[in-house]
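Note that this complex is displayed minus one protein chain, with the remaining chains in position.
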Amino acid sequence: MAELTRISALHGHADARRLGAGAGAPGVILGEIGGLRLRQIAAWPDCIDAVGAMAAAAAGVDAAPGPGRAVESMAADSAAPACALLRVEPLKWWLLGRPAGPLNIDAEQGAVVDLSHSRAHIRIRGPRAAEYLNRHLPLDLREASFTEGAVASSVLHHVGVTLWRSGRNYELFIPRGYALSVWEVLLQTAAQFDAEVIPPAAEGGGE
Amino acid sequence: MIRIPCPFCGERDHSEFAYGKDASVQYPPLDAPLEDWHEAVFLRDNIRGVQLETWQHLHGCRQWLVVERDTATHHIHSVRAAHPGVAAVLAGAGNDAGSGK
Partner (left out) sequence: MSARRLPDGGRIDRAEALRFTWDGAELTGHPGDTLASALLAGGVQLIGRSFKYHRPRGVMSAGVEESGALVTVAGAGDGARRDPNVKATVQELYAGLAAAGQNAWPNVRFDLGAAANRLSRFLPAGFYYKTFMGPRIKGGTTVWMLCEKFIRRAAGMGAASRLPDPDQYEHAHAFCDVLVVGGGPAGLAAAATAARAGLDVLLVEQDFQLGGDLLNQPLADAGELLAEMLDDARSAGVRAMTRTTAFGLYDGCVAGLIERVTDHLADPAPFLPRQRFWTVRARRIIVAAGALERHFAFGNNDRPGVMGAAAARAYLNRYAVLPGERIVVATNNDSAYPVAGELAAAGAAVEVLDARPADRVRQLAQQAGARGITVRPHCAPLRAVGARRVKALEVAMEEGGRWRHGGRQACDAVLVSGGWSPAIHLISHLGGKPRWNRRLACFTADANGESLLTAGAAAAIWDTGACRVSGQAAGAAAARALGKDAPGIAMPAPGGWRSPIRPLYEVRVPGAHLKSMVDPLNDVTADDVRLAHREGFTSVEHLKRYTTLGMSADGGKMGNVIGLALMAEALGRASDGDGGDGADPDIAAVGATTFRPPYTPVALGALRGRSVGGHFRPLRRTPMHQWNLERGAVMTIAGLWERPWYYPRHGETLDQAYIREAATVRESVGLCDVTSLGKIAVQGPDAAAFLDRIYTNRFAHLPVGKARYGIMLRDDGLVLDDGTTWRLSETDYFMTTTTAHAATVMAWLEELLQVRWPALRVHVASVSDQWAGCAVAGPKSHRVLSACADSPEALTDHALPFMGVGRMSLGGGIPCRIARISFSGELAYEVYAPSDYATAMMDALWAAAEAAGGCLYGLEALGALRIEKGHVTGAELDGRVTLDDAGLGRMAAKGKAFIGSTLRARPELQREDRPKLVGIRPKDRAARFNAGAILCRPGQLSGLGEGWVTAVTHSPALGHWIGIGFIRGGEAAWRGQSAVAADPVRAAPVEVDIISPHMFDPDGARMRG
């Protein structure tokens, strides 16, 4: 059976374009990343270390990240990250991407739920990305405060969102139903940053 | 604007949080007599000074917190996770909680 085609939240709304004056290098580059793979892993408080270790093994990283942090593993055959583990709540991680190993968490240890279709994923980068995000997000994104690998949930246009700084990208996860509304507001502000919207990419695409 | 230091996320605007209840109230067992439930649900002190409140970090880590707040000055004296198991996990997580570093 052929793999089903996934229709992302911003399908038809996130086509490539230049915004603002449109001359010179863009200050902000943004686009939708489709094909999200996301599993939420929760632990009972007394199993946090054991579940963390299993999550780390599945993600292919040495240890599960602490509060507000994420770690990435590299795919064996390329330089692109294969998998990431984000600590999003005290007892919860998000496992992003294709796991390196199996994830068998017993109900006595915790719970796993698939959220792959629950979020729109927008990738934002460029020299003015942090300044741009601060038009909307009340997070301290100064270089020393929100370092590479930082994760935070906050509110954007009244919607709860999660932001992860991965390398030079900011990865923004928006609840799917709100995604178009938030995207439209993001685009309104983007023009003053001479933004470039890049074509929708599948997971792992782009930079 | 009140800024609440969330033990998981760090200090955030109060607009990310939702106020819950008076945290000093002990809710009785579900089958407790009507008088006990009446007192727990309807009778409240109106304190000028430090009181215990529950807040949920709704647009953050979704944790319910116990916040010690001065109603006259908005000064927040302490914040901890309401769930003792979560509080223990965060205590074990070390000092990098919420720093983003």
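In this document, chain identifiers A and B correspond to the written order of the chains, with residue numbering beginning at 1 in each.
Going forward, a contact is a pair of C-beta atoms (placed from the backbone, for glycine too) under 8 Å apart; a residue touches a chain by one contact, two chains touch by 3 or more.
Only a predicted model underlies this, so the values are computations on that prediction, with no experimental measurement involved.
For review purposes, identify every residue of chain B that touches the missing chain, sorted by number.
The list for chain B reads 1-3, 11, 13, 18, 20, 23, 27, 29-34, 36-38, 40-42, 54, 56, 58, 62-64, 74, 81-86.
For the chain that got dropped from the picture, name the residues of chain A it touches.
Output for chain A: 1, 4-9, 11-12, 19-21, 40, 42, 44, 91-92, 107-108, 110-111, 113-119, 134-140, 142, 145, 157-159, 175-178, 180-182, 184-185, 188-189, 191-192.
To be clear about the criterion, only the chains that are shown with their structure count from here on.
For chain A and chain B, what's the span in angstrom between their mean Cα positions?
Averaging C-alpha atoms per chain gives centres 29 Å apart.
What residues on chain A touch chain B, complex-wise?
Touch residues, chain A against chain B: 44-46, 48, 66-69, 88-91, 138, 140, 145-147, 150-155, 160.
In the complex of these two chains, what residues of chain B are touching chain A?
Touching chain A from chain B are residues 8-10, 12-13, 15-16, 58-63, 81, 83, 85-86, 88-90, 92-94, 96-101.
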